[in-house]
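Next up is a structure, given as structure tokens.
With one protein chain held back, the other chains of the complex are shown just where they sit.
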Amino acid sequence: MKDEEKDTGRIEAFSDGVFAIAITLLALELKIPHTVEGGEEGLVRALVSQWPSYLSFVTSFCTILIMWGNHHEMFRHVRRVNTGFMVSNGFLLMLVTVVPFTTALISDYLNKVGAVVACAVYGGVFVLISIAYNLLWYAAAKDRALLRSGVPEQVIRKFTRNYRIGFPLYLLATVAAFVSPFVTIGICTALWVFWAFTMRRGEAGIHSS
Amino acid sequence: MKDEEKDTGRIEAFSDGVFAIAITLLALELKIPHTVEGGEEGLVRALVSQWPSYLSFVTSFCTILIMWGNHHEMFRHVRRVNTGFMVSNGFLLMLVTVVPFTTALISDYLNKVGAVVACAVYGGVFVLISIAYNLLWYAAAKDRALLRSGVPEQVIRKFTRNYRIGFPLYLLATVAAFVSPFVTIGICTALWVFWAFTMRRGEAGIHSS
Amino acid sequence: MKDEEKDTGRIEAFSDGVFAIAITLLALELKIPHTVEGGEEGLVRALVSQWPSYLSFVTSFCTILIMWGNHHEMFRHVRRVNTGFMVSNGFLLMLVTVVPFTTALISDYLNKVGAVVACAVYGGVFVLISIAYNLLWYAAAKDRALLRSGVPEQVIRKFTRNYRIGFPLYLLATVAAFVSPFVTIGICTALWVFWAFTMRRGEAGIHSS
Partner (left out) sequence: MKDEEKDTGRIEAFSDGVFAIAITLLALELKIPHTVEGGEEGLVRALVSQWPSYLSFVTSFCTILIMWGNHHEMFRHVRRVNTGFMVSNGFLLMLVTVVPFTTALISDYLNKVGAVVACAVYGGVFVLISIAYNLLWYAAAKDRALLRSGVPEQVIRKFTRNYRIGFPLYLLATVAAFVSPFVTIGICTALWVFWAFTMRRGEAGIHSS
């Protein structure tokens, strides 16, 4: 058992590293306006005109932060790993590293022709991420295969429900891009706020049981 | 209690990762002069003319380093986390990842029209960071909610005072940009020197009590 | 003995850091199409035309992930380090950091003249990486010099065999570039799938023995 816990430790450390780097690379998409006319006010206007960058930066930062928090919460209940779990985690991390790319895409296209496609791609990656979380949790919780022994049934159900909710809602966010790109971003924002609060309560649930 | 200490451990590790990456990305703003005339001396002149890059790199590096040190000192006294603490920490980390962007902004504009706006933005992000530190400390120290049991009252007051001082001084640095951009950088430099010494003494205070 | 285990700990942590950063930097090669004509469909076409980027990103990501997993598995059996082991590990890490460069190379050239050379370079770096793994394992397993005492003979033979297989196959992948660049990528993909499954079984072998 000792060996397997150590195993989880290194996967967590590696995953944490990937999350931390991906979240910090988001800020590389904030560009300096290089040629500015109209003096000091020109720079203000140039910075303000980059608002899609700031909006997409904040949305993606908070989403990755919450995804890291979720990953962290899930791993608290995981005792050991198997191939399916490792593959799902790898798939998840690959998608997380793609988020700076899709974020840059909506930064560039949110106030131009192309916004619909950009937001659909942005939402689509989150659909894939929610699939990865479901696969990861399924590998861990199916027959409690990889879980610690003390995890109460209600906690398992709470995680299962929270991850299941993600898939249809991110799908909705993706499709909504064809209505308005801002609906996509609105749903994504609403979702990370939702995760932020339910996950913590999930933890509280463990302590009270 | 065991579980909660472990919780703090992973948040510290993740935060350390973000600080370490953000501080290293600062150096990406140091640009190679690509087309140079006038032989060896031309390269010297080209490198010297980039002095705003070096100045802003050093200022930002030292500031992030001190902020990391402060974060570290604060977490030594924190036993567990709650939602407010997590959100404040996330807000803080988001702002830390923005520092390479604002640093690049003053690198580009310090000796051009636009310096005032660039320095005001640079200072403004530090104002937000000082707010984030105050929120984080408030979440931890209010009614000693998240603190370890052994922390003496004088240490709490010292932290509270140090964080409170940051907000008006960074606000002053931001406003000072309209007088002279160099006053902004001067105040920011004075502040990280101040933090560097008071925080360490804060630690000494703990050992002597 | 205590000191030496700690030694391994920091080398693992440093190596994990390099693997995590290199794998995340791969995504920086995904470029945003900047000037697009033909409206929303134009952006779709521009994104689709970048398929070599996506293919090479996925191949490299999975390969680095598996290499990290292998590194991790190997270090589970290593008790202490010596100069030869450190140098081999450094050589390995240097090559891992080069993978984002060779990945960008095939992204840019896979559907252009230059594909043969790009794929040969891509494969060639993996040939060098497989040499590095063989050197690392040789330093550890020769006379069981650096291994933990409990490692069964069959596990050592399995590792030796798995690493030996890598060298000729990556060499084949490199030479195959002159037939078709896609054969190179196909062999590289087949190999990471192979490693993914045999390594895990290697671990199972330890538990069952």
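Should a chain be cited, it is by its letter among A, B and C, assigned in written order, with residues numbered from 1 in that chain.
Basically, a residue touches a chain if its C-beta (ideal position, glycine included) is under 8 Å from a C-beta of that chain, and two chains touch if they have at least 3 such contacts.
In this text the structure is predicted, and so the values were computed from the model without any measurement.
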Touched by the hidden chain, restricted to displayed chains
B, C
Spell out, residue by residue, where the missing chain touches chain B.
12-13, 16-17, 19-21, 23-28, 30, 32, 34, 36, 39-40, 42-44, 47, 58, 61-62, 65, 68-69, 72, 76, 196-197, 200
If you put the missing chain back, which residues of chain C would it touch?
3, 10, 13-14, 17-18, 21-22, 25, 82-83, 86-87, 90, 93-94, 97-98, 100-101, 104-105, 108-109, 113-114, 116-118, 121
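In this section, only the chains that are shown with their structure count from here on.
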May I ask you to sort the chain touch graph into line, ring, star, complete or other?
line
Quote the value, from 0 to 180 degrees and to the nearest 5, of the angle by which the CA atoms of chain A must be rotated to coincide with those of chain B.
90
From the C-alpha centre of chain B to that of chain C, how far is it in Å?
36
Whole-Å separation of chain centres (CA-atom averages), chain A against chain C:
26
Tell me, which residues of chain B touch at least two other chains?
none
